[in-house]
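Some chains omitted; the rest stay in position.
Labels run A and B following the written order; every chain starts at residue 1.
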Amino acid sequence: MSLSMYCQSIEVSLGTGPDMCDITSQLQRVIRKSSVTEGQLSAVMVGSTGSLTTIEYEPGVVEDLKRAINMLAPPGIDYAHEAAWHDGNGHSHVQAALLGPSIVLPIRNGNLKTGTWQQLVAINHDNHPRKRTIEVTIIGTKDR
Amino acid sequence: MSLSMYCQSIEVSLGTGPDMCDITSQLQRVIRKSSVTEGQLSAVMVGSTGSLTTIEYEPGVVEDLKRAINMLAPPGIDYAHEAAWHDGNGHSHVQAALLGPSIVLPIRNGNLKTGTWQQLVAINHDNHPRKRTIEVTIIGTKDR
């Protein structure tokens, strides 16, 4: 069976970082449009102050992860980036680099094959609200 | 030469987190079955309290990495997740989210092209032993 590809970008609006939202159902709609039933989806956050990962998307984990992210690179301390650029988001750059911009997820039987309590989240680390773009590339086979 | 795809899941049994095991030879067997000689393998940990990365798999690095993971999100402190769910694994969720569930590795000449002392490890972060599933998707070309 020959392989197909489908590319699409999705957009989300996020508050001052670290802020995050669940994009699992948006990705599921992209998979539907692609008609791919077996394969993989890669998602990449555009911009150097955003990241992607998976969590159990419930308020407690969201709060815990925000706290841990702010401990990796605290907003209040000195950053060399700010000394030169004075935009106050030195911590945002470091946080995003440590978490990473890309993720790959499996598609099986036309659905994302993740855990029941495992959602894909888009994270804004910037020091102001941002509309963020995620580029999605799906590669796989179609049932018929 | 046209591209092929091969999908398979593998399972590993891990102890209370952070615990990890080397899945490189299992992946190598999946590559054999796929007959793909040139391309890429993506591996994704199913579930929000597991992760994947590469290390030199020797007891010292394993111990050092476990310690570092427990410093990222220590088991003993308060987590908002636990305040609501009382399952004692708030740290597990944060640790797994920071490490990330997915990885991509190159296939060259029918083998994983990684360093000699670079093995793929599956990590369980949960606060009890778990059987964990890793979804593998291989895309590439076959020699003949």
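Everything that follows uses one rule, which is that contacts are C-beta pairs under 8 Å (C-beta built on N, C-alpha and C of every residue); 3 or more make two chains touch, one makes a residue touch a chain.
Bear in mind the structure is a predicted one, so any value in this text is a computation, not a measurement.
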{"item": "Overall copies of the shared sequence [whole complex; 2 in view]", "value": "3"}
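One rule holds in what follows: only the chains that are shown with their structure count from here on.
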{"item": "Degree value of the rotation bringing chain A onto chain B, based on Cα positions, nearest 5", "value": "120"}
{"item": "Centre-of-Cα separation between chain B and chain A, whole angstrom", "value": "19"}
{"item": "Interface residues, chain B side, partner chain A - complex", "value": "2-5, 7, 42, 44, 46-48, 72-73, 79-85, 90, 93-94, 96-98, 100-104, 135, 137, 139"}
{"item": "In the complex, chain A residues that touch chain B", "value": "2-3, 38-40, 53-56, 58-61, 63-65, 68-69, 72, 98-100, 103-106, 108, 113-115, 117-119, 139-141"}
